[in-house]
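What follows is a short report on a single structure.
The complex appears here without one of its protein chains, the remainder shown in place.
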Amino acid sequence: MTDKMEAVVKVRPEEGGTEIQEVPVPEPGPRDVLIKVKVSSICGTDVHIYEWDPWAQGRIKLPRIYGHEFAGEVVEVGREVQHVKVGDYVSGECHIACGHCYLCRTGNAHICQNVKIFGVDVDGIFAEYFSVPETNVWHNDPDLKPEYASIQDPLGNAVHTATATDLIGKYVAVLGAGPIGVMTVNLAKIFGAAKVFAVGRRNRYRVDLAKKVGADLGLLSAEDDVLSILAEETKDRGGVDVVLEMTGNPKAVDMGLKMLRPGGELVLLGVFPQPATLDLSKDVVFKYITIYGINGRLMYKTWYQMKGLFKSGMLDLDTVITHRFRFSEFEQAMAAMRSGQSGKVVMYME
Amino acid sequence: MTDKMEAVVKVRPEEGGTEIQEVPVPEPGPRDVLIKVKVSSICGTDVHIYEWDPWAQGRIKLPRIYGHEFAGEVVEVGREVQHVKVGDYVSGECHIACGHCYLCRTGNAHICQNVKIFGVDVDGIFAEYFSVPETNVWHNDPDLKPEYASIQDPLGNAVHTATATDLIGKYVAVLGAGPIGVMTVNLAKIFGAAKVFAVGRRNRYRVDLAKKVGADLGLLSAEDDVLSILAEETKDRGGVDVVLEMTGNPKAVDMGLKMLRPGGELVLLGVFPQPATLDLSKDVVFKYITIYGINGRLMYKTWYQMKGLFKSGMLDLDTVITHRFRFSEFEQAMAAMRSGQSGKVVMYME
Amino acid sequence: MTDKMEAVVKVRPEEGGTEIQEVPVPEPGPRDVLIKVKVSSICGTDVHIYEWDPWAQGRIKLPRIYGHEFAGEVVEVGREVQHVKVGDYVSGECHIACGHCYLCRTGNAHICQNVKIFGVDVDGIFAEYFSVPETNVWHNDPDLKPEYASIQDPLGNAVHTATATDLIGKYVAVLGAGPIGVMTVNLAKIFGAAKVFAVGRRNRYRVDLAKKVGADLGLLSAEDDVLSILAEETKDRGGVDVVLEMTGNPKAVDMGLKMLRPGGELVLLGVFPQPATLDLSKDVVFKYITIYGINGRLMYKTWYQMKGLFKSGMLDLDTVITHRFRFSEFEQAMAAMRSGQSGKVVMYME
Partner (left out) sequence: MTDKMEAVVKVRPEEGGTEIQEVPVPEPGPRDVLIKVKVSSICGTDVHIYEWDPWAQGRIKLPRIYGHEFAGEVVEVGREVQHVKVGDYVSGECHIACGHCYLCRTGNAHICQNVKIFGVDVDGIFAEYFSVPETNVWHNDPDLKPEYASIQDPLGNAVHTATATDLIGKYVAVLGAGPIGVMTVNLAKIFGAAKVFAVGRRNRYRVDLAKKVGADLGLLSAEDDVLSILAEETKDRGGVDVVLEMTGNPKAVDMGLKMLRPGGELVLLGVFPQPATLDLSKDVVFKYITIYGINGRLMYKTWYQMKGLFKSGMLDLDTVITHRFRFSEFEQAMAAMRSGQSGKVVMYME
């Protein structure tokens, strides 16, 4: 094996500022494994890093190899690694948790306060090789398509959100029709929802994707009177039962609370650049609403749920993955992702 | 409206002992409604009454009009009835609960200790007309097929059982492939189970129905080595995640506990004529198993879940309903039900 | 029995505007019961009506007998009443629910959309007699002190809030030390909390009451650096586990979210006159917080919980009830309630 590799590196603190460079192959530590990447995919977080927005400016130290969604093969293991071996077909959880804090020891490793995220705080996977702790490795079933395996990070966000509460026989609104929103629509439909309402802002392409994977109705808040339409659709219950929020727009939260029936539930996955102003009395307390903040994936309950869902044959990921590029076409892949005329964008190493 | 009607009456304390007779149309009390039956369906309970088994001998007072699964139209309402009106398209919950006991007042009306069941303790619905309290009436959506509306009682048993615990991404075994077992297989599949295993005893016809509605595997315990096969199928988790028991055979409970992985769950809907002998230490305590006894339908959460599932379009009830008769062909309908070569058997009034 | 009675009537749309008048004894309808009030108590809602704040101006039609917390004796029952009889020792749930809407039929009668509240939408209990539907009557155990029986409405709010999530072994902060806050502190302590932190704004008297019923620490946000103190007290978990909010101050919600550890829970009972501006990303989504809006009492699970808690002998209500008046001293009782130097204020009819 060579000791040099190609990697996508954020090198300059500016929009773009990314180069494919030749860098050293990382050396795995005693409890780490070295993985050869087969397929990777682009996350919204990667777009933030590419665009160098305020969040990225405050968090990312340059130069940094980014990316955290992948499927690959183990090519080397540290001397104390016990449960992973060379040749294993794997993906990985990007939250590197400490394992000993209160949260890690009570089933909440996904919000470990000492967490490091690869592709953010340490080098990531837009590269030929990368190294991760053994405990973050996830073994894929051999017959899982690598492009499905690569998108388990965002699919896991969707599963975590869609399993925050029971959806069986319920009216479910999914706010936001980005790739995770579309996957969430698909999940809500196959988890037994009565009706799934997909709500975007202006992007017809993405709401149409949501309809292809199961939305009974696709609305655009810039064009449709969403609250009136959903009030009519759900009038036998006095509103939507569950809202799954993945826009990060404070106005969507307000709209989500207003479309809920009394006793309804709001699940928040979106990340909000601005504070939200909410009428807590009318829209939460008197309506007896429950709100769940969600992030990451349960380690590793959510991953096992995904493994089971792949076996079920019920997921429609072929509709969600709209663009495929070679790794060397990173800039084109990123452009497709930023265009809004895309679902998930994946890149193949060879 | 005439004051006489045709009804299926259990008249003699013996197998069969049933006649279609002309009897008076019941008079609804001030809080009751009179319903004209359009479609009815035959439950296992009706078979017990027909066959006059020990349970029926101990419970049923003759003569008795039996039957409790129906869809029909309201033709008269008592003077204090507030929320039902003539012409409404309805079905009904057969548990007439008292409404004021501890159980009724804490969301458990389905196990009300003062319950009366129509078709068992009071006259039922195998008749042109019958009367029920307003509170037991369920309004069907106008576009719901009457034969689907009629089988909400057993479908509700299946929904209650299949929603006792979360099935998403799980290995689910359904023991028993009678009509409720087949519906439960269908539900498990559309609630996101990884794999659904249908296990019958000898009846290939019914296990084949289970496969048609979504079972990944159909096994017969008289022919297949069920425990070995399922251990192999589920070896990545050390066993089945959830067992849904609907045979009423104590041996099936023992087998169910043995196929479960540690931490698994057993849901019991079947009714057991004999006691079961269980190795509680090995199969429940050390394995950290949870067991749920289930009966009836939550009043009315389960009914709303069904309403939502009908809207979802995901149910396959056309496969479950295998036989259709006229009301006057009651004996043939009962014979079809008892043959074992049937799913649900429905009867049309005209 | 006479046909006239004394009652506290809000007669004029202004602060105060209340008179004790002689009015007709109400006639119970066929499903109602007439109750002779023994003890009543004053709620914050009654203060709003007395002070004629914007909420009261928008909701209350004059003249109105107010009050809804009571213990009394049944003196007459309507002809269709089945489970209540003359001489019964009773209190009552003030939410008169419709019984047939989606919420009522799925265990959420306390948020029935057709609800009427007595003492608000219909005449209340600051009177010698009043009439309620049979279904709203609650039978007290014979040995329950009438002044305890009278405060089951606010105690039920506290129980509903304190049972929204499990408190065993947890750090619990109660924001607001009004009567319900003080009762909630008492409950948290006897439900197994590790530490209970009572946080008021300026009112030392009430925080001292909270300490008497079990608070490990009593803080005043106007004087103490609450966030620093609680961060230090809970540093082994990274923050408070559960915040129970009963101030209705948007700033308290913001403070509550900030004192929570990741994965913590916020329960909102307070009623907010202004909207709250919240940093949802930092304080809810990334922290994986769950927020529960609460109001009323579960009908009737919460009431049975109270019945059980009275039996347990663990409640300290004698500390919570600080003032006792005669019914004819209504103005003094209201003044005590408004002074802030009080817990619960009760009035005896004779």
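We just call them A, B and C in the order they show up, numbering each chain from 1.
The criterion applied here is as follows: a contact is a pair of C-beta atoms (placed from the backbone, for glycine too) under 8 Å apart; a residue touches a chain by one contact, two chains touch by 3 or more.
Everything numeric in this text was worked out from a predicted model, so none of it was measured.
*Asks:* For the full complex, which residue in B:Gly293, B:Gly313 or B:Gly340 touches the chain that was left out?
*Replies:* B:Gly293
*Asks:* Given the contact definition stated above, which residue among B:Val253, B:Met299, B:Ala333 or B:Met347 touches the chain not shown here?
*Replies:* Once the missing chain is taken into account, the touching residue is B:Val253.
*Asks:* If I consider the whole complex, including the chain that's not displayed, which of C:Lys170, C:Arg201 or C:His323 touches that chain?
*Replies:* C:Lys170
*Asks:* Touching the absent chain in the whole complex: find that residue among C:Ala71, C:Val120, C:Ala173 or C:Ile190.
*Replies:* Spelled out, the listed residue whose C-beta touches the missing chain is C:Ile190.
*Asks:* List the residues of chain B that touch the chain left out of this view.
*Replies:* Residues in contact with the chain left out: 101-103, 106, 108, 110-111, 113, 236-238, 248, 250, 253, 261-263, 268-273, 275-281, 284-295.
*Asks:* Contacts of chain A with the missing chain: which residues?
*Replies:* 80, 82-83, 100, 102, 105-107, 135, 299-301, 304
*Asks:* Kindly note down the residues of chain C that lie in touch with the hidden chain.
*Replies:* 159, 163, 166, 168-171, 187, 189-195, 236-237, 304-309, 311-312, 314
Heads up, the rule we're going with is that only the chains that are shown with their structure count from here on.
*Asks:* For the copies chain A and chain C, give the interface type as same if over half of its residue numbers appear on both sides, and as different if under half do.
*Replies:* Same-residue interface.
*Asks:* Looking at every pair of chains, which two share the most C-beta contact pairs?
*Replies:* Looking across every pairing, the one with the most contacts is A-C.
*Asks:* Taking each chain's centre as the mean of its CA atoms, how far is chain A from chain B in angstrom?
*Replies:* 40
*Asks:* Going by the touch rule set out above, which residues of chain C reach two or more other chains?
*Replies:* 102, 106
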